[in-house]
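Take this structure first; my questions come after.
Omission of a single protein chain aside, the complex is shown with its protein chains in their original locations.
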Amino acid sequence: MIAISRRQILISGAFLWLFAVVGTTLVAVTEFSTADAIVENERRVLLRNLLALLPADRLDNDIANDTLELPPSPLLGTETRSTAYRARLQGEPVAVIFNSVAPNGYNGRINLLVGVNVDGSVAGVRVIKHAETPGLGDGIEIRKSPWIRSFDGKSLDNPDAAGWRVKRDGGEFDQLTGATITPRAIVAAVRNTLLYYRQNADMIFE
Amino acid sequence: MSSVIVSSPYVAPGNTLKRLMIQVIIALVPGTLAYAWFFGPGVIVNIVLAIMFALTFEAGILKLRGKPVMPHLTDFSAVVAAWLFALCLPMHAPWWLVLTGIGFAMVAGKHLYGGLGFNPFNPAMVGYVVLLVSFPLEMTTWYLPGSVSGETLSLAESLAYSFGSADIGQWDALSSATPLDHVKTGVGQDIPISEISQSPLFGDYAGEGWEWIAFWWFVGGVYMLATKTIRWHIPASLLVAVMTLSLIFYLVDPEVYASPLFHLLSGAAVIGAFFIATDPVSAATTDLGRIYYGLMIGSLIYVIRTWGGYPDGIAFAVLLANMCVPLIDYYTQPRVYGEE
Partner (left out) sequence: MSSNSEITRNGLWSNNVALVQLLGLCPLLAVTSTVVNGIGLGIATLITLVLSNTIVSLIRGFVRKEVRLPVFVLIIASVVTIIELAMKALFYDLYLVLGIFIPLIVTNCAIIGRAEGFASRNPVGPSALDGLMMGTGFLVVLALLGGLREIIGFGTLFANAELMFGDGAQSLTVVLNQDYPGFLLAVLPPGAFFGLAILIVAKNWLDLRPAEKPEPAPPLPEGA
């Protein structure tokens, strides 16, 4: 009896092992054959996000790989290291795109891509992740409303510090109907990113 | 259980539900009038629309279900539900908002569960929450009380607002956050409450206007207690919970946590305690259970107001407590005499 059941256990175990090997092999083969395509896809999506802020004719470098690791910074709202992407044209710096965070959205953190031209003006802003109320605060998404474009071309002197607020607080930027906190958070985050750029411009393009 | 046998003649009890509902309606009148006094006749427009839509839905679905229509329409339960629902809406609301909300309240909240007496959730709150989640913009566009802005929309303007024949944007200047909302956003920006409450939105104790409306809801509540329309357990325990929690946190830091009086007199605490939480169908049914039920709603109201995503929390609190009613009732059944 004991011998038989031990044999059965061995056979079953061997069978399970066999399937694990076959399954893992198949997955490994697939992974190997799709790896390039997946990396390419990830790069393409990243590029698409970056190029939404900078028209392709303004740069000729490989922006997705011309990166800079930035330490955590209160001005960027980051608590961990973040990546910045540098755009150049014929070797000359054109703009830099920061991963910024607006920490005080209505429902927590709002992740932004903020493009800053080399002269310190805003190239463009996009929201990449947020948890704002659907139907109210989500007007910050470009596919819901063009509001986020209102930063294009603005800089620390245009408008001045008092103007970098939503209209309800006496500034220049519209709030969204029914939502003031979300735009307020983003206006502050964009301005802080510009401040960060002014303080660190030398370091950013070495 | 033995029953006492009484010999004739008997007094006909009449339609007790109907009598109960009429008492509730009478009790609602002073608060409603105060509300309309401060915020304009738009309040009344909402109530009338909601009642008309509610009766239409009620009649339609009763017919579909093959039930007698007239007895149910005239027991006034739909009228009360519609009235309470309308009071939760912003004072100016487009007609389709009222229609959608009361439709959900009557059809999904009431009749899909089997009609009056079988609904586990408070229908008015079901309708309100559906709207709050679906149309946050329309549901959070509140207006200033007339005593602050100097004018409220006239009846004709309110009607024009409801039926979309007017450009709503022209009244933007009159729109405003509610006091609860104002405190919430202010505290979120680290503004001390002593500074927030300098705003003209605030009256002597709580929100301008709102504090008096709350007083008249209280008067209505006392009338219902006096006429034995409701019992004291739910309103008392609910208000005690709100007061106690807000007092504790107020004592910890009065610049971050609003005062107990503010919490009591703002938003829907009083009307919620007397009129909404006491809905006999969806509330707990034992005396002890009612106290737990009220405490639970009161605590949830404070938690949602203070740390939640919405400025006021009556509706969510009531619906969550509704879910717990079977459990509460199960554990608070009085022991049958002679049994373990």
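What to note about this one:
So that you can tell them apart, the chains are marked A and B in the order they are listed, and the count of residues begins at 1 in each.
Rule of thumb we're sticking to: a contact is a pair of C-beta atoms (placed from the backbone, for glycine too) under 8 Å apart; a residue touches a chain by one contact, two chains touch by 3 or more.
Computed from a predicted structure; not experimentally measured.
Every visible chain touched by the undisplayed chain in the complete complex is listed here: A, B.
Only one of A:Gly23, A:Pro72 or A:Gly153 touches the chain withheld from this view, namely A:Gly23. Interface note for the absent chain: among A:Ile11, A:Ala56, A:Leu89 or A:Ala162, the touching residue is A:Ile11.
From the options A:Glu31, A:Asp62 or A:Glu92, the residue with contact to the chain not on display is A:Glu31.
Interface residues of chain A facing the missing partner chain: 8, 11-13, 15-16, 19-20, 22-24, 26-27, 30-31, 34, 37-38, 41-42, 44-45, 134-135.
Contacts to the hidden chain, counted on chain B, fall at residues 100, 108, 130, 133-136.
Criterion: only the chains that are shown with their structure count from here on.
Averaged C-alpha coordinates give centres for chain A and chain B that are 43 Å from one another.
Interface residues of chain B, counted against chain A in their complex, comprise 134-137, 140-141, 185, 188-189, 309. Within the complex, the chain A residues that touch chain B are 104, 106-107, 133-136, 177-178, 180-181.
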